[in-house]
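I have a structure here, written as structure tokens, and I will follow up with some questions on it.
What you see is the complex with one protein chain gone and the rest in place.
Read from first to last, the chains carry the letters A, B and C; within each, the first residue is number 1.
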């Protein structure tokens, strides 16, 4: 899949999000969140919800690139460990690596960085349910 | 602590957030996120990051109410299970129950609901690190 | 389902385990692990793996009681927070509450206690995949 195709889909699905896709591959994806004042907390750090959002989108993008655009794929579990204070002056880079893509479930991990620093600011494990065409909904 | 005091602190700490505190107690807190178009995904559901944000704030509020306003308390781990599709027409209610509040760490759980429906839409476990006065920072 | 039926099934499925079922209900189950020397670590505390095992079994029992004996139900995610040092002299009691039982997935939480002390020693969230008759295996 081309980056621009998936970016377009993403912008429709998450109109509030400004996450940009940087790279796509069989095994994962890299995304970037430009950081501005709206993402910060007093004291000058990126807020936790911003990090969780970037991770969720990175996983979504990596998965859709692998299985095709399946709008009903939904996050079922997300586990985040916050490790270091992100820089307020740097974009957040999310690097997703798919661990398993099965018929009905996918698991991936996302490493989050402040751009230019190779120490992870947060680590995320994400599980997605993949709907089956014949079943309508995966929610129950 | 009075709700309005904590609400004021919250509005300064998370200026982007519109979460409102509904109730405070020794064992927890209840918060509300009014849902509008900016919180939705196409297809009419509340986006995952909105749910994660409400949970994080509910835990923060419950903890600060218990230990006093300690601005440096930070989330260290958040684990969310998405259970059901939230309603696009209903506010999200977050009910936090503190499981343990220790000297250096606190753990709580948050149940998230679409208002008026008693089936949980998501369940969250949240861990906070509580800084110690003599140590300056808890981040390392 | 009767406790003795499920206990018998459990003893066959987990022959190494000595967990006993104490109570069963629509919404959950209570189990007990008798603690002896083989469950302890030096310094006199119950080892982490013992706690994880009790939680996993408590969830399994609660789920099977609800959906019938489906031997292929498998844990997909388990998240445990260790909260306090369990007593070496007390049995471990696991109280599982089912949060959601859907067609293909179930989520529950388990509170673990040292008997006679109402402060939780560990808190667990557990996700099970429920196989569908027509699909043979849920593992991929």
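As a convention for this text, a contact is a pair of C-beta atoms (placed from the backbone, for glycine too) under 8 Å apart; a residue touches a chain by one contact, two chains touch by 3 or more.
Because the structure is predicted, anything quoted here is derived from the model rather than measured.
Looking at C:74, C:88 or C:130, the residue that reaches the missing chain in the full complex is C:74. What chain C contributes to its contact with the hidden chain is residues 12-16, 38-39, 41-43, 47-49, 52-53, 56, 71, 74-82, 84-85, 139-140. Seen across the whole complex, the unshown chain contacts chain A at 79, 81, 83-84, 99-100, 107, 109, 119-120, 123, 125, 127. Seen across the whole complex, the unshown chain contacts chain B at 76-77, 79, 102-105, 127, 129, 138-140.
Basically, only the chains that are shown with their structure count from here on.
The rotation relating chain A to chain B, fitted on Cα atoms, comes to 180°, given as a multiple of 5.
Chain A and chain C have Cα centroids lying 32 Å from one another.
Multi-chain contact residues of chain B (touching two or more other chains): 79, 81, 84.
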